[in-house]
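Reviewing the structure listed below.
Each chain you see keeps its place in the complex, though not every chain is here.
A and B label the chains in the order they appear, each numbered from 1.
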Amino acid sequence: MDSPWDELTLAFSRTSMFPFFDIAHYLVSVMALKRQPGAAAVARKNPFSSWFTAMLHCFGGGILSCVLLAEPPLRFLANNTNILLASSIWYITFFCPCDLVSQGYSFLPVQLLAAGMKEVTRTWKIVGGVKHANSYYKNSWIVMIAIGWARGAGGSIITNFEQLVKGGWKPEADEWLKMSYPAKVTLLGSVIFTFQHTKYLAVSRHNLMFLYTMFLVVTKITMMITETATTVLFAPLEDTLGRMLFGWQQQFSSCEKKSETKSSFNGTGSSTSKPIAVASDTVKKKHTKKTE
Amino acid sequence: MDSPWDELTLAFSRTSMFPFFDIAHYLVSVMALKRQPGAAAVARKNPFSSWFTAMLHCFGGGILSCVLLAEPPLRFLANNTNILLASSIWYITFFCPCDLVSQGYSFLPVQLLAAGMKEVTRTWKIVGGVKHANSYYKNSWIVMIAIGWARGAGGSIITNFEQLVKGGWKPEADEWLKMSYPAKVTLLGSVIFTFQHTKYLAVSRHNLMFLYTMFLVVTKITMMITETATTVLFAPLEDTLGRMLFGWQQQFSSCEKKSETKSSFNGTGSSTSKPIAVASDTVKKKHTKKTE
């Protein structure tokens, strides 16, 4: 506890999110909304609808975790201060004369700072969600992971659902629940903090929070500067895991052929042999990508 | 308390909604459902679906407020008497021989009476919602306004959502959350009663209930008789408010031009200048409407 490292991480883990980090989170969320095509026009014609969408973008993760735990989804409205803060940021972003906020935000260092600070709030949300779920269901680690994940990355699910209701989004069968980079990294964090909470991981929480936040901020900023595709980081891990769990059946090539020969007699045989072929295709594609 | 006016309003505010006003509300809701194209055919082919939709029309506001406060949405089913009443009205409306109920309802004075009585229930619902929200979240006026509003006008949101699920309604991006006249007047009432409840408005509740109900009934009946567009009443207020909040940026015409000249270089510039042009167009249209 006396080492400077411990003091640093402990002080870091006690940082209050309230004004500055929350502002950064609201700013990044509202700017993401404003960049959607047509969002600025909607704000002029129907400000209430635009405000409602902005609130869903800002508080989506909290709302989703409330719904999953059967708590009032309106609870986020009970915090007057945060609502007023988010509303002010929505207002100055959409209605500032000369569009000053957007022009200031288009300056890269401002974006980097805001994005970095938003990633810090993600750690706090995951930890809060894991703790909160534990107070409901003692030692149910699946629920703890789910709630930590919903708090940290649930905003995108809520906003997708809102766009579905609005009619602005037509989902495709294989796009549903395809995880984005933030969803994956939040899932990873939620698993780590759940293991820490249930004492399977012998690390103190403030150290873990510091390390995970650093990881989040560094990868996010690296991605924004180098503009790399966000899938690079997890691709090898996923590839290995996917082949371990779902790809090992390919070696049974003997019954593959059997089912293919059977497929001329039997309809179900062909439907099972096809996906395996598709899977091996995608594995091949990933290999060629990596060798490029 | 001794003046005849006080006695009148106090007696009015103690009126029970139960049989007669509730019946009027169910009748107006079910008749609105029956006038939808295809509703009568659905009732013959699939009575359960029609009954379910009728219940959503009758109890929609209560269901929405239950969902928002994480109370069981089935709670409305626990009140056997009201369910049986609403079901009976649904039954006689759709299956009465010779369609007697519809023919009686097409008589204008009956419609006026039923519509007026339905507006009375709206006041009671708003007041109930505000009180109920206050018992959850002390002094959170945003939640109080939201619940009062949901109780009073939430039925239309629930039924829109149901039509979305059925596939009978294709929403357009700028139609979403565009408020109808009942939604606006309920929002106004919800704000007024919330201020009364939090003691910012020094009027006794029974006086306020009487005055607001009279306002609702008179405007509703005037609208039905004169068949005016329902937007006339709030248009000047909205116009002023809209220009105060969202239109004052137009005077900064200098940077408007700047961003237009910039728009040839920058894609985001054009997307921000267009909505302002749209907004000024709509303001112009409203002016021409009023001068007509």
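In this text, a contact is a pair of C-beta atoms (placed from the backbone, for glycine too) under 8 Å apart; a residue touches a chain by one contact, two chains touch by 3 or more.
Note that this is a predicted model, so its numbers are computed, not measured.
Colleague: In this structure file, how many copies does the full complex comprise, given 2 in place?
Modeller: If we count every copy in the full complex rather than just the 2 shown, we get 3.
Here is the rule we go by: only the chains that are shown with their structure count from here on.
Colleague: List the residues on chain A that touch chain B in their complex, please.
Modeller: 37-38, 40-49, 52, 66, 70-75, 77-78, 80, 83, 95-99, 102, 106, 165-168
Colleague: In their complex, what parts of chain B are in touch with chain A?
Modeller: 67-70, 136-137, 140-143, 146-147, 161, 164, 170-174, 176-179, 242, 245-246, 248-249, 252, 255, 258-259, 268, 271-272, 274-276, 278-279, 282
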